[in-house]
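== subunit A ==
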Amino acid sequence: MNPFFLLSILIFLPLLGALILLMFDERNAEAMRFWSLAVTLMTFGFSIALYFQYDPAQGMLTAEVKDWIPTWNVYYRLGVDGISLPLVVLTGLVSSLAMVASWSITKHVRGYLILFLMLETGMMGVFLSLDFFLFYVFWEVMLLPMYFLIGVWGGPRKEYAAIKFFLYTLAGSVLMLVAMLMFYFYSGAKPESFNLVALADMASKGGLLSPNMQVTAFALLFIGFAIKLPAFPVHTWLPDAHVEAPTPISMILAGVLLKMGGYGIIRIAFPLCPYGAQYFAYTMVAIGVISIIYGAFAALAQTDFKRLVAYSSVSHMGYVLLGLAIWKINEAGDTINSSYWQMGLNGAMFQMIAHGISSTGMFFMVGVVYDRVHHRDLNKFGGLMGTMPLYSGLAAGLFFAGLGLPGLCGFIGEVFVVISCWSFSPMLAILAASGVILTAGYILWAMQRVYLGAEYKGPHPEALTPSNARENAVGFILLALAIVFGVAPALLFNVMEPSVKAMAQAAEAGYKQSASQLNELQAQR
Partner candidate 1 sequence: MSASLNAYLLVGAVLFICGVVCMATKRNGIGVLMGVELVLNGANVNFVAFSKFTDLGLDGQIFSLFVIVLAAAEAAVALAIALNFYNNHLTIDVDRANKLKG
Partner candidate 2 sequence: MVGETLRNLLMIAWLLPLCGFAIEIFGGFWGSRKSRLAAWIAVGCIATGFVCSASALLIWGRQNEWVVLDKAGHGHDEAGHSEGENHAAPGHEGTAPHAEEHKEEPAKAQEEKHGSVAGSGSYLLTSMEEAKADQTAKQTVFSGTIYRLATFGGLELSLDYYIDSLTLVMFTMVTFIATCIHLFAMGYMSEELTEEYVDHHAHLRNGHHLHRPGRFYRFFAFLSLFCFSMLGLVIAGNIFQVFVFWELVGICSFLLIGFYTERKSASNAANKAFIMNRVGDFGFLIGLMVIWTYFGTFRFGESHNAEGQVTQAGLFQMLARDEAGNVTKSAENGEVVIGAAEASLNPVNSRKTIPYFLLVVAGLGVFAGCIGKSAQFPLQTWLPDAMEGPTPVSALVHSATMVAAGVYLVGRFYPMFVQEVLLTIAYVGCITLFVAATIAVVATDIKKVLAYSTISQLGYMMLGLGVFGWGAGLFHLVTHAFFKSLMFLCSGSVIYGCHHEQEMPKMGGLWKKMPITAFTMLIGVIAISGLAIPGLINLSTVFAFSGFFSKDAVVATALAFVKANPAHFLLFIVPLITAGITAFYMFRLWFYTFAGKPRDMHVYDHCHEAPLIMTAPLMVLSVLAAFCAVGGEKGPLFLLITGDQPGHVAHGISATNGLTLPGHDAIHSVHGQAGLLALIAAVSGTAIAWLLYGTEKVNVAEIKRQLSGVHSFLANKWHFDDLYDAIFMRPMHIAGKFCAWFDRTVFDGILHSAAKITVFVSQWDRKFDETVVDGLVNLVGNSTWSVGNSLRTVQTGRLRQYVMFIVVGVVALFAILITSFAG
């Protein structure tokens, strides 16, 4: 298929579907749901087609560039490579599954579905655009439907959560905007450009920003993306947003939106400011480690099931940051242990996908019981293994995936990141590794309180009916994927590895150039 068509349809098919939704009869909710499901499934199908069309050896698969705002050198520029492709497929998948999970939404169904599809457009756009301006636009496009989806269809404190989410993310994107303009006006590029590929190319030759500017730009970008990730000090929007958001939205939030932070770092921050990235490498690893430990401890203390899963996301995304940043150099500015860094990068990418599967599943599983008994208090559960056996089995599988059990996807990401970390900093590696104990602690304890035990201790025991076919299907698909990626991680690594390697090498070269520029400057003084 023509890449331009394929990439564009991925982005705009959901939007088209949302427009067609307007023609449906407001009262016929079922038809609208099926239509939306069909649209998300079609999008997922196209993403699979893209997966098969993409050849890892070729690097970036770019689409034709179209004019958009030529006066300011803004173009409609799309492309996909090994870094974004898995995330695109993940987006298609999680959206479809979340749509299946959306059957439980009964309030203002049409509005919900339209916003949902717009959200998917935004997410696809973020992963597919290669123009910084376009990226920024999609970043904001995705933000607004999310705000409404939490704010209208959420739980009791929905307004608070929605505004918190919105403000945090907006603060991040403002910083990103500043950095974007820095690249536009202060880079040596003539004519000025938002073209991410060209900017990255310049950066790898040391010609984009001066080292000091890179440090500033990277800090701005990093804060923006760290909020989304979310990393330790700026993570508090996540538990609230998750707790208040309806189940399908939690799935998307955990499954896709958090990945945008990691994706932004690896797609924009690293290639465009290699010097800045190296400058902050230790800080980032430290933040990652703190997120792992802090998130795990916080999860240990939760009594709200969904909040616990939300904190587990903080903990798991810490591995992503850790893996991305274990970039070590020697005095001469040459990267040492490059293979270990690449392993960390790949592991971090894998962890994003793995977390996308396991935590989507975990949130879904929480949602299934919430739909039945309408509470999430961990101390008022118990005995679900007896009343909902199949559901409990699937849930246990997905929680084990989150726990990092070998043979399931979570293990590969976590362990690859951790074992490649020693070459960067033994102390941080040991701290990161200690996360495995805490993770086991909070997940097993939560499972014990919810699924095990003699009987259910909370309200509405009569509502605990066995899971239906729709719920089982979602659970099965996610668990099957968790197993597939856990057993055959090469499926993903084969796609990601060449692109990640190219990125790493370009960043290494860029750092070397910038460092030598800095040395010359100092020598002149």
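Methods note: contacts are C-beta pairs under 8 Å (C-beta built on N, C-alpha and C of every residue); 3 or more make two chains touch, one makes a residue touch a chain; residues count from 1.
Selection rule: all candidates are chains of the complex that A comes from, given by their letters.
Just so it is clear, the model here is predicted, and its values are computed rather than measured.
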item	value
Subunit A: touching candidate in this complex (1 or 2)	2
Contact footprint of candidate 2 on subunit A as seen in their complex	164, 233, 235-236, 239, 294, 297-302, 337-340, 342-343, 346, 383, 385-386, 389-390, 393, 400, 405-407, 411-412, 415-416, 418-423, 426, 429-430, 433-434, 436-438, 440-442, 444-445, 448, 451-455, 457, 489-490, 493, 497, 501
